[in-house]
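The complex appears here minus one protein chain, its other protein chains still in place.
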Amino acid sequence: MSEQYPALLVVVPLLSALVICVAGWVNKRLCFPIAVAALGVAAYSCIGLLLRVLDEGVIVYKLGGWDPPMGIAYYVDHLNGLVLSVVSVVALLNLIASKKSIDQEFPDKIGPFYTLYVLMVTGLLGIVVTGDAFNLYVLLEIAALTGYGLLAMGEDRAPLAALNYLYMGTIGACFYLLGVGYLYIVTGSLNMVDIAKILPSLYQSKAVLGAFIILMVGVWLKMAFFPLHAWLPNAYTYAPSAASSLIAPLVTKVMIYVMIRFILTVFTPEFAFNILAVSDSIVWLAVIAIVMGAILALAERNLKKMLTYIVIAEVGYMVGGAWLGNRAGMTGAILHIVNDALMTLCVFLVAGNIVYKLKGYAFDDLKGLYRKMPFTMTAFTVGVLSMIGVPPTCGFFSKWYLILGAIRAEHWFFMGALLFSSLVNAVLFFRIIEIAFFEPFTDHHAHGHDHQPEPIDEAPLSMVVPLWIVAAALVIVGIYTSDIVTKIIQFAIPEGIL
Amino acid sequence: METITSIKPLLAVLASLLVVPILVTSTRVPNVREAWTFVAATVKFLIVLSMVPTVLKGTEIVYTVAEVIPGLAIKFRVDTFGMLFALVSSSLWIVTSAYSIGYMRGLKEHSQTRYFCYFAICLSATVGVAFSANLLTLYLFYEMLSLATYPLVVHHQDPEARKSGRKYLLYILGTSIAFVLPAMLISYNLAGTLEFAKQGFLAGTASKPLIVVLLILLVFGFAKVAIMPFHSWLPAAMVAPTPVSALLHAVAVVKVGAFSILRMITGVFGTNLLLDLHLGTLVCYAAAFTVIVASLIALTQDELKRRLAFSTIGQLSYIILGIALLSPKGMIGGMTHIAMHAFGKITLFFCAGAIAVATGKKYISQMVGIGKRMPVTMIAFFIGSLSVIGLPPCGGFISKWYLVLGTLEADQMLMLFVLLGSSLLNAAYFLPIVYKAFFCTPEESMFENKVQEAPPWCVVPLVLTALLSIVLFFYPQPFLELARMAVEGLLGG
Partner (left out) sequence: MQMLVAKYNYWIYITLMMIGLYAMIAKNNLVKKIVGMSIFQTAIILFYVSIGAKRGATIPIIEHGHGEGHGAGTHMVHAVDYINPLPHVLMLTAIVVAVATLGVALALAIRVYNRYNTLEEDEILAQIREK
């Protein structure tokens, strides 16, 4: 059974998606349990895989028994074992947490929604597990197409935002495909490991350089790396809560994974960091991304939109960390994939709970929330602390590694950008905390009087419990940083990177 | 140096943290809630106290909670200096809890449960800082304290509190993220460790310019100590309820800042390194400037709590000054001053709060003749002032005495004059209050006969701390001895 994990984690959700689609016509109530079961199996397989990788090292799984480079092979090493686990767990938790809001937001589209949801997770898991560059493209588009559908189910402006995302996403995917095409021309292979074996003799080739640049641009478009980010804020803001809390934590992070995979496995760090000599410029781009993301977030008066700009800044963290070209920076980037997925999930789930109860997410809607929704806001506070980077939440530790990487690379501006963004996050979130904490008291309640506390009007338990699990995970992952780094990430980074 | 492993430091930190859920659940029964606060405070104090004999024997107590980053753990180490600070803050928490009850109920404040919860969290963080074995742990608890104090500062939730809260966070959180965090990481990158060492872990790892940069980042980064120009959060934070000002903004929070800087100077840089590079003087001048300017500003303040706040800013810099002299006597003086000033200043704040509870007056100009109506409070105020000025028979004299000896030992005449001049200024801003409170004609008195002392929950604690201030003059041993041992340990006897 455990030999089949790599296939299971893609096949089970894929087939379940079909079943859900059919079940949606028969009885809507069946959809949710099937989806949970499917993602449960996927999460189980992913974690099982990660544990096996920790024991045995890299696992190669040949689909249909065909040998690579003819057949498609799935490679699972420490890097994607970790990312797989994160993706599947985040998707599962979000699914459970979002049930109520899905029921509330589109009661007549439950079947299609769960179908798309599970398909999208299939796509994301596939992207992470596959070892074939073209297969990755197909899965990328599966994740993207379902994503457009999910995002477009939101408010009035959602279809237009999703359409703009679709244009950009398609360009990004096409660039990726083009890059893979060039790689195929020079190497004659689509298997990542195979390409990596053939490439070293071709490092000086212009086609390889072209492939690399086109590929990176494609991936950056998909991950909304500043200045290719324009599609993201609207698409995520107007999306339904359940979709934005799935897509915001995962899509950008999975694309960061793809970038790191191409740096580490396909092109090898030697080529990416030493031969190309572009790492410094890319870190500079990351600096700009972080600073601009932070500034744009400052200008927003709307919770969800503000969060989307923070997502953009966080993308800068990871791109910058990966391109610092040293072990600490890369560790920080990989660790931040995990941590940022959890943090983003946490704050977007909070946004989901708020939307569920209040039907709004502008700053003005948040007044008095600490009294009204104390449990949600407690989790929000934990998420916020992690975003700012206060120990012992996990956000602190990935920032630790990123800053350490910046110091070792003597890239002081990247360090400055990280600190700047932490400070801005503090301002951003304490602004919200202030509103949620003070507002109802400012006008008519003079202090010193005993006033009636407003009644607690908390989101349902099925939304709060997963949220609290995520919030707890933020602290637990933070405390276990040492184990994650020494037992997993350590082995995900080639020894050549110091 | 012997070390033993014991879970006690962790328990001391957790004692006040674990009580928080209980406090939350007993919101509806204030008496039970307050009883639990006392239980936690007592338990915490007893745990701390139980470690005193071990520490006095020269043994350190170590406990590793978790290794969070490879080679870097959240770890406690109880040494003499940390013990001194933990002892001061945990003992004063008991007194302050009693006072809080009187004050909060006297003024019928809202959200009392929130208040007591965050107060407990603050104390956990304070003791956590005191027992930190490395910079990472210290930073963790330092940030925890910053954040836990915020709800207390903004307790009144009016626009003024909101403004002060912003200022508070901007200064405290801003400096710790912008200065301490990078300095910590640069040090880690240089030395490969963050463990506090006897003569600092940075010694011999970096060039002088880098050391200077790190020193500046770390000294100004711990802005809780309110060295100018990062001081203005402290007067702003006076919008908080008085017990908060008393325990947190005269003892726990601000002294966590002073404590941290002391740890930086001794544990990170090491006195030898600073002596070799002549960097102690740099810190001395920053501190001396703050001492004088803060005292001058205090003279001009009419709001009692703000005057006390500026006095605190000045007194905190005494501590820094004492340590930065890098002479044994000066360091003993600085460390002892943490305790002596704590008892004196908390008395003063308690008095200010008692006056507010009994009369609602906040401004000094409105307090003429108050001594006749509230004699106990004002006598305690007088004792507290004497201690802060540094006159016998109060504990403040002892620490100031050592500070003066320290300046002589380090041959820093300028600093001597700073200390003496500042004492005069202290007298100039405290004694007139007392004078006007007692000596005025009946016509001048601003209070009617019906005004009485504040409720006993308020008065008893302030009498207690005032008496302790006097007792510490005659029996300064516990703190003086701990400080002496700490300095001997650091400087090798």
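The letters A and B name the chains in turn, as written, and every chain counts its residues from 1.
Keep in mind that, in the parts below, a residue touches a chain if its C-beta (ideal position, glycine included) is under 8 Å from a C-beta of that chain, and two chains touch if they have at least 3 such contacts.
Everything numeric in this text was worked out from a predicted model, so none of it was measured.
The chain we do not see here touches A in the full complex. Residue A:Phe134 is the one among A:Tyr44, A:Phe134, A:Tyr203 or A:Trp284 that touches the chain missing from this view. When the full complex is taken into account, the listed residue touching the unshown chain is A:Ile185, out of A:Leu15, A:Ile185 or A:Leu461. Within the complete assembly, A:Tyr148 is the residue of A:Tyr74, A:Tyr148, A:Phe414 or A:Phe491 that touches the hidden chain. Taking the complete complex into account, residues 134, 137-138, 141, 145, 148-149, 152, 156-157, 159-160, 162-163, 166-167, 170-171, 174, 177-178, 181, 184-185, 190 of subunit A touch the chain not shown.
As a convention for this text, only the chains that are shown with their structure count from here on.
Between the CA-based centres of subunit A and subunit B the separation comes to 43 Å, rounded to the whole angstrom. Across the complex, subunit A is touched by residues 66-70, 72, 74, 107-110, 136, 139-140, 143-144, 147, 154, 156-159, 161-162, 165-166, 169, 173-174, 177-178, 181-182, 185-186, 188-189 of subunit B. Only residues 385, 388-392, 397, 400, 403-404, 407-408, 415, 419, 422-423, 426, 430, 434, 437-438, 441-442, 446-451, 478-482, 485-486 of subunit A touch subunit B when the two sit together in their complex.
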